[in-house]
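Missing here is one protein chain; the remaining ones are kept as they sit in the complex.
A and B are the chain letters, set down in written order, and residue numbers restart from 1 in every chain.
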Amino acid sequence: MPDGASALQLVFGGDPGLYRIVALSLYVSVAAVLLAALVALPFGAFLALVKFPGRTFVVVVINAFMGLPPVVVGLAVYLLLSRSGPLGFLGILFTPHAMIVAQALLVIPIIAALTRQTIEDLWTEYREELTALRVSPARRVGTLIWDARFSLVTTLLAGFGRAAAEVGTVMIVGGNIEGFTRTMTTAIALETSKGDLPLAMGLGLVLVTIVIGVNAIAWGARRVGELRAG
Amino acid sequence: MMRAPITDLPLAFENASLRIGSVDILAGLNLEIPAGAPTILLGPNGSGKSTLLRLAMNLVRPTAGRITWGRRNHPDERLAMVFQRPVMLRRTAAANVAYALGRRDERRVTELLDRVGLSPLAARPARRLSGGEQQRLALARALARDPEILFLDEPTASLDPAATKAVEDIIANVAASGVKIVMATHELGQARRLAGDIVFLARGRLVERAVAATFFNAPKTAEAAAFLRGDLVI
Partner (left out) sequence: MNRRFVLALALAAALSAPALAQDKSIVVASTTSTQDSGLFGHILPSFKAKTGIDVKVIAQGTGQALDTGRRGDADVVFVHAKSQEEKFLAEGHGVKRYPVMYNDFVLIGPKSDPASVKGKDVETALKAIKAKGAPFISRGDRSGTHSAELALWKACGIDIEKEKGPWYKSIGQGMGAALNTAGASEAYVLSDRGTWISFKNKGDLAILVEGDKKLFNQYGVMLVNPEKHPNVKKELGQQFIDWLVSPEGQKTIADYKIDGQKLFFPNAGAPGA
């Protein structure tokens, strides 16, 4: 990206460097949320529906992990993926794949905790009816998740917000490599440290706009869905 | 040699009680409900009618005594229940019925919707149906299980007279087709319209049991008489 150019000039001038950074940010955070959802939605539903010894403890821990510091997660994943670490043979350190995995770990507690709450509340409402219909426990999970789908979209958005906003994790495991692992947040950090504050601020505004945009689209989709499904 | 078909009737309560904390919701219930005409559970609010239904539906276990279905300890699962405020799944009316059916069978879904008069609303999201329509959909769902016994817990308590009539008509129709109806209501008129026999409860105890004509014309207990007069039975 040209030094000293204002962010607005970059956006409207169609700077390919900026687009690459934006595209990578979205790719990493969206993929991270989807990956996290794959694990956390069923797990959250499981926590909501199954009573097992130590359940309260697990719920407390998951809730607490919603506030995991991103740098801590980044550091832990870095040590795992380093060539000298146990998963070094994967060779994915300093690549977007590592960033996706690390952000997914960051986001899993949020999705799991919020899913648990949502499903637990819904189960209170549905319990008698589903039991009377003799629905098997396995089928219950799917039914509750599907009926809670709109609230769960909001949950996924919360996860996306956390992922898109953080810089500690992706900086450590991605390395902020230009054109390869540089995201909006790491670019902002870099430009700030280079003293180009106007550019950093401009990038910040672009990031906020994008996150608002994603939320607006999801909200719209939710409204349309609710109108159609009651 | 033909094996006798498995049946959940008669439905029998042997000294059954449900105690929550220090309160006996139902105490020492001894009751047998045979096949045949609808059995109406009658009584003021809080008399234990809903609890009796839930015990019969095996939604909850008694804290004392026991329940048998066709002389067995577990029901055969041809039981279905309709609640006062049914929970509609977040999908269309037809999809709700299909869900209860548990398999893909469009023909059967249509049949069931027809039976409760909801065919024109098959594609409507269930949550956007009126109270009466939702109750009829709940009936269709219950019938999808092809039940031998159908339990209903004050199904028309929140409905207007027109919707109430529509629901009662379906219930009468279902009873006529051979399904055993066990229904709770606190409304005398409804009991008169639908009953075969009456089970009268008050304060968690079985007070009187009789065929409809006997109960309405010649009640044996003071509480039943008071209830029929319209007094509050405390």
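Methods note: a residue touches a chain if its C-beta (ideal position, glycine included) is under 8 Å from a C-beta of that chain, and two chains touch if they have at least 3 such contacts.
Small disclaimer: the values here were computed from a predicted structure and weren't measured.
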Contact set of the excluded chain (shown chains only): A
Absent-chain contact - pick from A:96, A:109, A:168 or A:202: A:96
Sole contact to the chain not displayed, among A:177, A:212 or A:227: A:177
For chain A, residues in touch with the removed chain: 3-4, 27, 31, 34-35, 37-38, 82-85, 88, 91-97, 100, 142, 146, 175-178, 180-181, 192-197
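Heads up, the rule we're going with is that only the chains that are shown with their structure count from here on.
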Between chain B and chain A, distance of the C-alpha-averaged centres to the nearest whole Å: 47
Complex interface listing, chain B residues touching chain A: 57, 59, 77, 80-81, 83, 86-91, 99-100, 125-128, 141, 145
Of all residues in chain A, those that touch chain B in their complex: 125-126, 128-129, 131-134, 143, 146-147, 149, 228-230
